[in-house]
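Following this message is one structure expressed as C-alpha cells.
All protein chains but one are shown in place.
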Amino acid sequence: MSGLFTWLPDLLLAAMLVGLGWATVSSTDLRRSVALFIAFGLLLSIAWARLRAPDLALAEAALGAGLSGALLLAALRDEPPAGAVPEGLPRWLRTLVDLLAASLALALAWVLWETLSEPAPARLGEAALSALERSGVSNPVTAVLLNYRAYDTLLELVVVLTAVLGVVTLGRERPGYRRAGPVLYSLVRWLVPLLILAAGYLLWIGAQAPGGAFQAGATLAAASVMLRLSGIDSAGLPNGLAGRLVLRVTLSAGVGLFLLVGLGVMGTGRGFLHYPPAWSGGLILLIETAATLAIAAALALAFRGGRPAGWEADDPDHSPRERRP
Amino acid sequence: MSLTLLYALTGTALFLLGLRATLLHAGLLARVVALNVSGAGVFLILVAIAYREAGQPVDPIPQALVLTGLVVAVSATALALALHRRLIKEQAHE
Amino acid sequence: MAELLALLLICAGLGFYLAGAIGLLRFPDLYTRLHALTKADNLGLGLLVAGVALLHGSMLLALKLLLVWLLVLAGSAASAHLIAQHALRRSREP
Partner (left out) sequence: MLTSGALALTLLLLVLSLLLGLVRVLKGSSLEDRLLSVLLLGSGGVGILLLLSLSMQLTALIDVALVLALLAAVTAAALTRRGSEHG
C-alpha cells in the first residue's frame, strides 16, 4: 500500500510529461505550442528534483522554463503576420516516419529494459566521488564539470560563444518592447535586483551545494531579459563605444580565463588544466565567475535576436531597405 | 520496475515524439520546439541512469553531462532562431 | 505535537491548492479563474510553507522558505494583473 503511495506521484508525473510533450509537438498553433513547452519545462524541473539531480532542477528552472520560453516567444515576433503554411510531406513519407519512430521506440525500450533490470555495475561515478576530496570543491557535479572533465566544459563555453557570434552575425536585434506600465515597472524594480542577487548566491554556493556557473549565468541573463521586456532597450548591457568593448571582453571572458588558467598551471610544470590541489578551489571559483558573466552576456544577446545597434561602426544591415541589389 | 526504468522509458517516449515531429513538421519554429522536446527525452534517459536509491550517492557524471547539454541546447536554439529570422528577412526581400 | 501541527498546516494548504485547481477548471470566465488561482497561490502555499518550515526545524531554512512565499505572492499578484490587462487590451482591439 505504501509502495503505491510513493509510486503514484512518479507515474502521474511521467504521464504528464509524455502528455505535455505530445501536446507541445502536435499543436499546429505555434503560440500554444510555446506556452505548452514552458509548462513542459516546469514539469521537467520537478522530474530532475525527483531523480536527485538538484543541479539540473536549478538549471532547468532558469533555462528550460525561463529563458528558452522567452527566446521562443521573442522569435514568434519574426513570423510574418499571415505566413503561408508550407506544404507538409506526402502521406507515404509520413507513414514511413511513423513506422521508423515506432520501431526505434521498441528497440530502445528493449535495450533499456535489458540493461536496467540488472544491478548497476561499477561506474566511473564511483571514481569521481572517491577523488572528491582532492578536487577543491565538495559538490560532485561541480567537481566533474570544472576539474575532472574541465576540457568538456571549456569546449562547451566555446560552443556558447560560437552560437552567440552566429546570432550577432546573422542580423540586427529585434525592435524593443513597449514601455512598462506602473505594475510591470514595480515588478521590475524588485525582481531584477533579486535575480542578480540569486545569481551571485548560486555562483558562490556552487562549490559545496547545487548551483554553479550555468545556473548563475542563466539567472543573471533573466535579469537582462526582464529589463528588455519592460521597455528598457539597453537591458543592462553596456552601451556606446567603450561599452561595446566591455561586452566583447565579457563574452569571451569564460573561454579566455579558462585557457589562461589552463596554460598558467602548465607553467608550474603540470598538465593543461591540472590544477595544483591547494589552489583548485580558488581557481575554480575564478573560472566560474568569468563563465557566469560570459554565459549571461551570451544569453542576453541571444534574447535580443541579433547584434545591438552600434555593434559595428559601419553596419551593413543598418537599413536593409536601402541595400544595393 | 524501478524509478530509473520508469523515467528512462518516459525519456524514450519523449525522444521519439520529438524526433518524429521534427521530421514531420513543415514550419521551422515548430521544428525547433520539437527538437527541444526530443533533447529533453535524451537528458531524461541519461539522468534516470544516474539515479540511485536514497542512501547511495547518485552518479555525478551523467548529471554534469546533461547540465552541459542543457546550456548547449539553449545556445543551439538561439542560433536556430537567428537563422530563422534571417531567412524570413531574405524571403521578404525577394 | 509540532509535527502534527505541521501536517495539519500542510493539509490545509493542500485544500486551497485543490480548490484553486478545481476553480480553474470549473469557473466560467477568465477573471473569476484569475481570482480562484491567486487565492490558491497565496493561501495554499503560505500554509504549506509554514508546515514545511516547522518540519525542517531550522531558522535559516525557515527564512528562505518565507522568502519563497513572498516571491510567489508578489509574482502572482503582478502576473495576474498583467494577464488581466492583456485580456482587456485584446478584447478592446481585435
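Think of it as A, B and C in the order they're written, each chain with its own count starting at 1.
Assume contacts are C-beta pairs under 8 Å (C-beta built on N, C-alpha and C of every residue); 3 or more make two chains touch, one makes a residue touch a chain.
Since the structure is predicted, the reported quantities are computational estimates derived from the model, not experimental observations.
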Margin query: Using the touch definition given at the top, which of the shown chains does the missing chain touch?
Written below: A, C
Check: Which residue, A:Val25, A:Ala61 or A:Val265, contacts the hidden chain when the whole complex is considered?
Finding: A:Ala61
Margin query: Can you tell me which of A:Leu170, A:Met226 or A:Ile287 touches the chain that was removed from the display?
Written below: A:Met226
Checklist line | Positions on chain A contacted by the hidden chain, ascending | finding: 2, 5-6, 8-9, 12-13, 16, 19-20, 23, 31-32, 35-36, 38-39, 42-43, 45-46, 49-50, 52, 54, 57-58, 61-62, 65-66, 69-70, 73-74, 77, 174-178, 184, 187, 191, 194-195, 198, 202, 205, 209-211, 215, 219, 222, 225-226, 229-231
Margin query: By the contact criterion defined above, which parts of chain C meet the unshown chain? Give residue numbers in ascending order.
Written below: 3, 7, 10-11, 13-14, 17-18, 20-22, 24-25, 30, 33-34, 37, 40-41, 44-45, 48-49, 52, 55-56, 61, 64-65, 67-68, 71-72, 74-76, 78-80, 82-83, 85-87, 90
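In this section, only the chains that are shown with their structure count from here on.
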Next item on the list: Please report how many Å separate the Cα centroid of chain A from that of chain B, as a whole number.
Entry: 12
Margin query: Using mean CA coordinates as chain centres, what's the gap between chain B and chain C in Å?
Written below: 30
Item checked: Interface hub residues of chain B, defined as touching at least two other chains -> none
Notebook entry, point to check: Okay, in this complex, where on chain B does chain A touch?
Noted result: 2-10, 12-21, 23-27, 29-30, 32-34, 36-37, 40-41, 43-45, 47-52, 54, 57-68, 70-79, 81-86, 88-89, 92-93
Checklist line | Of all residues in chain C, those that touch chain A in their complex | finding: 71, 74-75, 78, 81-82, 85
Check: Where on chain A does chain B make contact in their complex?
Finding: 10-11, 14, 17-18, 21-22, 24-26, 30, 33-34, 37, 40, 44, 47-48, 50-53, 55-56, 59-60, 63-64, 67-68, 71-72, 74-76, 78-80, 85-89, 94, 97-98, 101, 104-105, 108-109, 112-113, 116-117, 120, 123-125, 128-129, 140-141, 143-145, 149, 152-153, 156, 159-160, 163-164, 166-167, 170-171, 174, 212, 214, 218, 295, 298-299, 302-303, 305-306, 320, 323
